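Every protein chain except one is present and positioned as in the full complex.
In order of appearance the chains are A and B, and numbering begins at 1 in each one.
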Amino acid sequence: MSPIHDQSYRHYAGVKAPLGRSWTVIASAGIMTIVRKRVFLAILFVGWVQFFGRAIGFYFSNTIQQLSVLSASAETFRSFLEYQGFIVFVITIYVGAGLIAQDRRANALQLYLSKPLLRSEYIVGKLAVLAAFLLLVTMVPALMLLLVQVVLAGSSGFLKTNTFLIPAIVLASLLQVLLASVTMLALSSLSKSARFVAIMYAGVLFFTKAIFGVLYAITGTTAVAWVSPGENLAQVVDVIFRLKPRYATPWQVSLLVIIGLVAASVSVLERRVRGVEVVT
Amino acid sequence: MRVFDLSVSEMLWSRRTIFMALVVGAPVLIALFLRMLDAFGAPVFRVNNAMMAGPAIFGLMIWVFYLRFTVPVLGVFYGTSLIADEVEDKTITYLFTRPIPKGAVLMGKYFAYLACTLFVVLPSVVIVYLSIVPMRGNLGASFLDLLKDLGLLAIGLAVYGAVFAFIGARFKRPLLVGLIFIFGWEQAALAFPGYLKKFTVAYYLQAMVPHAMPNDSVVSLIQGVFRESPSLVESLVWLAAILFVFLCAAAASVERKEYILEQ
Partner (left out) sequence: MAVEAVVMGTVPVVTAEHVSKWYGQVIGLNDVSVSVPPGVTGLLGPNGAGKSTFMKLITGQLRPSKGDVKVLGEPIWRNPHLYFQIGFCPEQDAFYDRMTGLEWVRALVRLNGLTEKEADEAARRALAAVDLMEAAGKKIGAYSKGMRQRVKMAQALVHDPQLLILDEPLAGMDPIGRRKTIRLIRDWGRAGKSIIVSSHILHEIESMTSNILLINNGRILAEGDVHQIRDLIDEHPHTVYVRAEDPRRVARQFLDDTTDDVRSLRFEPGAVVVETGRPDAFYARLTDMAASGEFGAIDEVTSPDDNLQAVFQYLVK
């Protein structure tokens, strides 16, 4: 054997992950990029403030009889998720607006899709970045709040009475996160400017809310709630938590609107996420 | 003025303005749709068995659509992007290497924003007025209210634009800061008693609205409870002061700031 080692290129001889796992690489790279920003960590912290506030409320309700009004119920967890809506909006804009837009701006889509990476893996990977952070401020604190309630109560009585809460929290959170992340990702694929995507998302959200406000004030009925994605989500989540739906719109209609929005977003993503843009 | 000329055509035909036109076009479509429903005798305007008249509906739309949504949102979208758009597109270099102060560039773009938004929003209000008010109402009787509304919305666009021009010049994520300001701070501050509400633009603008405030949500109800109305003169003075201070602060910020373009 020669004492001088071969310095030329050597082919990779190790184990290769099978096709279909590449989305984890995109997801982890995206998550690490966002987590390094201190401003975002501050936003995440703010997202947990409600959890700490309610946990303290549970503590007092279990300790001081006069404060039992602060004790948990199904509505507590439902309203927890509702009030997290604002932080979901902020995180969706902060994290989601540039997810695909920046790749389009840097012409990185061609690079990505020239690797052995399916388009669906790319989309799932990007979705996972946003969904991970949104679940971190919805499902995770809500489930932890339930755990806190059980621990502070010293018995599983509450949980036994409200067994449906665990799947309800999971389902409601997933629905909230799915709607926000898929629609934001679709909008992000439409532009090269993250700022413009953020404007479009905020515009659509508040605009539809304003339309609902006007129609409700004019007609006096909440049957027009279907025009606003936010109200549709609220309606369906009420049903998931076995509460009386807040609007006159049938919850099935609300669910259909949400499914329609998700389907439209997926369709947009399918058309826009391509390695090559053909301009005629 | 020359920056105004250069910017106004760019702004008018940008994607942002097309998006804005859709936004202000929606109340027009809704107004026409309601007019059509009314023409067919549909009982959509019956609230608690009382028929809503056209002027009341118009007032409602001014509050809910224009004052609470369109004006602040357009202020955020345009105001925060006056310089940021040029930086992102890397065309700021051409403007900042001309013999005009950087602050003048901002001013020119601000006036271009004002021209574009007034050009799109005010006609929309007029069309809604002409469509809605004749339903159980009188165009002539409500004309003064229309003029007040147009003036009020123009002032709102000017003041919000100045505030967000400063936020755009100063902060790294101005859009997020702007949205938190209008949908977070202003909503909350108006719902509290005391002096907090005086640190909002909405407090002074809403004082000048000639229509009754609607109670279309819990937040509106609470705001209605704590609502105070400063006099017209006081509102105008404070709004002028806010406009002047924030516009000067924005210009000063742009003068001193270094813009490092993405490579």
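Heads up, the rule we're going with is that a residue touches a chain if its C-beta (ideal position, glycine included) is under 8 Å from a C-beta of that chain, and two chains touch if they have at least 3 such contacts.
Owing to the predicted nature of the structure, the values given are computational and were not obtained by experimental measurement.
J.: Just to confirm, in the complete assembly, which displayed chains does the hidden chain contact?
T.: Within the full complex, the chain left out of view touches B.
J.: May I ask which residue of B:F19, B:F96, B:F111 or B:W238 touches the chain that does not appear here?
T.: Touches the omitted chain: B:F96.
J.: Just the residue numbers, please: which parts of chain B touch the chain that's not shown?
T.: 2-3, 5-6, 10, 13, 89-91, 93-102, 255-256, 258-261
The rule we apply is simple: only the chains that are shown with their structure count from here on.
J.: Residues of chain B touching chain A in their complex?
T.: That would be residues 15-16, 19, 23, 26-27, 30, 34, 44-48, 52, 57, 60-61, 64-65, 68-70, 73, 77, 81, 84-85, 88, 173, 175-176, 179-180, 183-184, 214, 216-217 of chain B.
J.: In the complex of these two chains, what residues of chain A are touching chain B?
T.: Those in contact with chain B are residues 39, 86, 90, 93-94, 191, 193, 195-196, 198-200, 202-203, 206-207, 210-211, 213-220.
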